[in-house]
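Every protein chain except one is present and positioned as in the full complex.
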Amino acid sequence: MTTTTMSHDEAHHHGAPTGWRRWLYSTNHKDIGTLYLLFALTMLFLGGASAMLIRAELFQPGIQLIDPDLYNNLVTNHALLMIFGAVMPAAAGLANWMIPLMIGAPDMALPRMNNLSFWILPAAATMLILSFVVPFFPGGGTQINTGWTIYPPLSVQVGMSMDFLIFAIHLLGISSILASINIIVTLLNMRAPGMTLMKMPMFCWTWLVTAFLLILVVPVLAGGVTMLLFDRHFGTSFFDAAGGGDPVLFQHLFWFFGHPEVYILLLPSIGVLSHVIPTFARKPLFGYRSMVGAMLAVATIGMVVWAHHQYTIGMSLGAVTYFMVGTILISIPVGLMVFNFIATMWRGAMTFETPMLFAIGIILMFTFGGLSGVMLAVVPADMQYHDSMFVVAHFHYVLMPGAVFGLFAGVFYWLPKWTGNMYNERLGKIFFWINVIGFNITFFPQHFLGLAGMPRRIIDYNVMFTEFNVMSSIGAMIFGLSHLLFLYIVIQTIRGGRSLKKSENKSWEGAKGLEWEVGSPPAFHTWETAPQIK
Amino acid sequence: MSMPSQDDELRRKNIRLALILGGLALFFLLTSFPFWMNLFTVAGDLSR
Partner (left out) sequence: MCFKSIYTIKPLLLILGVLLLGTAQAEYGINFPEPAGKVARDIYDIHMLTMQIATFLLIIVFSIVLYSVYFHRKSRGYQADQNFHNTWFGHWSWVIVPALVLGVDFTIAHGANTVLKTVWDVPKEKDIMDLKVTGHQWWWEFDYLDHGIKIESRALTEDKAGDLYLRDVDNRLVLPTGTKIRFLHTSADVNHAFWVPELAFKKDAIAGYVTETWIEMDREGVFRGQCAELCGTWHSRMPIVVEAVSPEKFAEWVGKEKAVEEAAAAEASSEKSWSKEELMAKGEALFNTKCAACHQINGTGLPPAFPPLKGSPIATGAIVDHLKIVLNGKEGTAMQSWSSLNDLEIAAIITYERNAWGNDTGDVIQPADVKNAR
């Protein structure tokens, strides 16, 4: 199928540069991918710590550990750190590492811009963390008590930390737009000769769609928060009803970004699954074409159903009917994707290494989250569910398996490729079980809390909600701490050593694709001569 | 630092596509909301 790569002109490149310059000035897709992944891991722990603090506070009724504004600030930061800090950079990290290897390209199309789009991130993260820290200093104003949705007029009341947050969002947005442009250009211009779009590996397809979604919706968020900034400081009244503005306009702008964002988080992990399941079922992906079609359908419909996040704002009957039907229709392409995954497993010869365990977990739990999503799409019923703990349970069931577990699966799947060492399979499986069980203990009881009448984002609750909150908090501690094991496994694999097996070029028996033809770990430069695809 | 060199034609093609996509993002930034309209209203109010 392909030819192997050999460096033909040693004088021309010198292998990996050393020291800090290697990372700060890096234009190498593998190094930048590694940077993205390490950054995401750091943010995962920060976001996780804030989540554990939230659950610790909710362990018992009453206000024990933190004051209400700090609680709301943690709620805000948990969401932003996880979405913009952990999941999106991790997905971008996988894209940087794997896309050039998968399509037989020597590097990303715009290597210097690649460097820029990563190095904006630490600056943005600093800004984001400052928005959390600033209120602790004298004169720092009030804490951000709005949640990540930063709805005005509440967000206009907040002190200067909101301005830090707005600029952090701008920087994060610029970073992801640059990364998306780079990925689209790479995928469209840099494929190996003979690799048509419909022969492209599925992970590349998912990222192509994701990148387009990002380019279309992130600017709208940037616009929305800019208007918020103007309202706060320059006397405009975009969102101030008293000045002729419209507070609901912000909600529309936010969710026009916010809903496609869900698919931005989800699709790269769907891409990972499309590689993991065929590998461990030892048979090709079922329905490649319908998969591509379903993905395009999800992206298209997903762009036009944002208002199902705001059923309660008092829209007209016609508008809510449209948004309800549109939202329910998304179940068709998503259902097709899940079906294709199950059909890939069906009559395969499965083995259950850690990535496959995560994949099966995703299929089961994501289906669960998807079905509670259909329930939420029904407008009259949503008038009950809206802004209750039921919603919290629902979106964690979608985003945890759908996005984060997919990334875990990807990391375990490609870690041998990146490091040249097989990770400790036994520990990997233990991590999976603790993680999944902790996750379910945390979020399953929250469905009942929501139905019984507990709103989300409250620091203190009536004693009638105690039992399930205790359960959920205990689960959250197990779930949160289990990630230390993940950290240990990753560090152990990177360090290697005699206890770990070395990985062959093809780390998994059933693996297929160009990325398994380069070395494990791959040379600093790969595919300098493009392979021929038949 | 050391970068595999791209041939000039591919390089031009890449940059052109990147600029088109950047333009698309900018277009969305400027058109998808009544930003300028309101800004002009405010500017009008200030000058009066």
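For clarity, chains are labelled A and B in written order, and residue numbers in each chain start from 1.
To be clear about the criterion, a contact is a pair of C-beta atoms (placed from the backbone, for glycine too) under 8 Å apart; a residue touches a chain by one contact, two chains touch by 3 or more.
No experiment lies behind these values; they were computed from the predicted model shown.
Student: Give the labels of the shown chains that the missing chain contacts, considering the complete complex.
Tutor: Across the whole assembly, the hidden chain touches A.
Student: Of A:49, A:451, A:477 or A:533, which residue touches the hidden chain?
Tutor: Selected residue, touching the omitted chain: A:451.
Student: Tell me which of A:145, A:503 or A:526 is the one touching the absent chain.
Tutor: A:145
Student: Would you mind spotting which of A:459, A:514 or A:530 touches the chain that isn't drawn?
Tutor: Spelled out, the listed residue whose C-beta touches the missing chain is A:459.
Student: Could you tell me which of A:126, A:440, A:505 or A:529 touches the chain that is not displayed?
Tutor: A:440
Student: By the contact definition given up top, give the residues of chain A that touch the hidden chain.
Tutor: Considering the whole complex, chain A reaches the absent chain at 61, 67-69, 72, 135, 140-143, 145-147, 149, 151, 153-154, 156-157, 159, 241-242, 246-248, 281-284, 286-287, 289-290, 293, 310, 312-314, 317, 320-321, 324-325, 328-329, 331-333, 335-336, 338-340, 342-343, 345-352, 360, 363-364, 367-368, 371-372, 374-375, 378-381, 383-384, 386-388, 429, 433, 437, 440-441, 444-445, 448, 451-453, 455-465, 467-468, 471.
Going forward, only the chains that are shown with their structure count from here on.
Student: Please compute the C-alpha centroid of chain A, do the same for chain B, then give the distance between them in whole Å.
Tutor: 25
Student: Enumerate the contact residues on chain A facing chain B in the complex.
Tutor: 12-15, 17, 21-22, 25-28, 106-107, 109-111, 113, 177, 180-182, 184-185, 188-190, 215-220, 222-224, 226-227, 230, 234-236, 238, 245, 249, 253, 256, 525, 528
Student: Applying the document's contact rule, which stretches of chain B touch chain A when the two form their complex?
Tutor: Residues 1-4, 6, 10, 13-15, 17-18, 21-22, 24-26, 28-30, 32-33, 35, 38-39, 42.
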